[in-house]
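I have a structure here, written as structure tokens, and I will follow up with some questions on it.
All protein chains of the complex are present and in place, except for one that has been dropped.
Take a look at chain A:
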């Protein structure tokens, strides 16, 4: 949370309010000068001398969404009571992951943390100091967390986050409408041509009003996820990701492969997550063993793909590209797949690492047949895929 010192001298309430709005803006809320005016207007409608009433009024007025709703109370306290800095976010299931790296802002607190305890609730002592310290940025926990490597994220919350990122992706793909218009019973525009034609049967009165609309032409997702030994560390997150991808669209399809390929769409759609996990582990016998990407692609091309893949299908492959088979087979499989599918995308969990070059032979062989090779090494990377997907 960015912290603003409460200015000791200010030209009345308006000035202080402008400071508060600036404080919120610095903390990522999008507020304009109009909000300052509105905030003052709102305070005149309530008993502004009662901090609690003022807080609730400003909260209703300035908060834009659920996230802001959670943060507002802290931001309010940190400005008007100058207590912001000690806040430590609550500890939760991430403890194991977090303990690897202490909260980032601890270092900023060193010199004045003790002094803060003393003047909680009072405006600050010196004005000069205020100017020097305004606007320091302190990283938040979630940011630190989302940049962590996927291998360290195994807890419920991050799985949920992966699922959500996948759902957003799937939505970005799904929302496609054709540019042409088709006859429809309901729709925005009248189909004038047909109105004319139909009116002939009614003696020239256009009583039937056929309409037309742009039909949906959603892209369909088919995902192939590698669950071999080299992927075990990230496979749980990827499974959650898979689940998210197919949960949005009933036509989406998901497959797992290691040395064999199996369809897991129905297992992943199971509402009971425990039962789904059971079914998956039964299916994935040899889960964590070797990989045969080429073989899996071959099976897919010869069997499922005739039904599952067409010109409006985006095929997503989640794999690190380490495989025991010949790279030519992988290349060949991808070439055939690319001909059939709209796009072929490879998400590689190794790809986001610094200095990583795709040295795996299969990866090098696959590269020419991919429409995109994207990193998938952290939650942030997964979430950042959305604009890429929207462009497809």
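Here, a contact is a pair of C-beta atoms (placed from the backbone, for glycine too) under 8 Å apart; a residue touches a chain by one contact, two chains touch by 3 or more; residues count from 1.
Here is the rule we use: contacts and distances are computed from a predicted model.
Of the names listed as "Aspartyl/glutamyl-tRNA(Asn/Gln) amidotransferase subunit C", "3-isopropylmalate dehydratase large subunit", "NADH-quinone oxidoreductase" or "MoxR-like ATPase", the one that matches the UniProt record for the absent chain is "MoxR-like ATPase". Only one of the listed residues, A:22, A:42, A:326 or A:383, touches the absent chain: A:42. Touching residues on chain A toward the chain that is not drawn are 30, 32, 35, 38, 41-42, 45-46, 52-53, 56-57, 59-61, 63-66, 68-69, 186, 188, 205-207, 209, 271-272.
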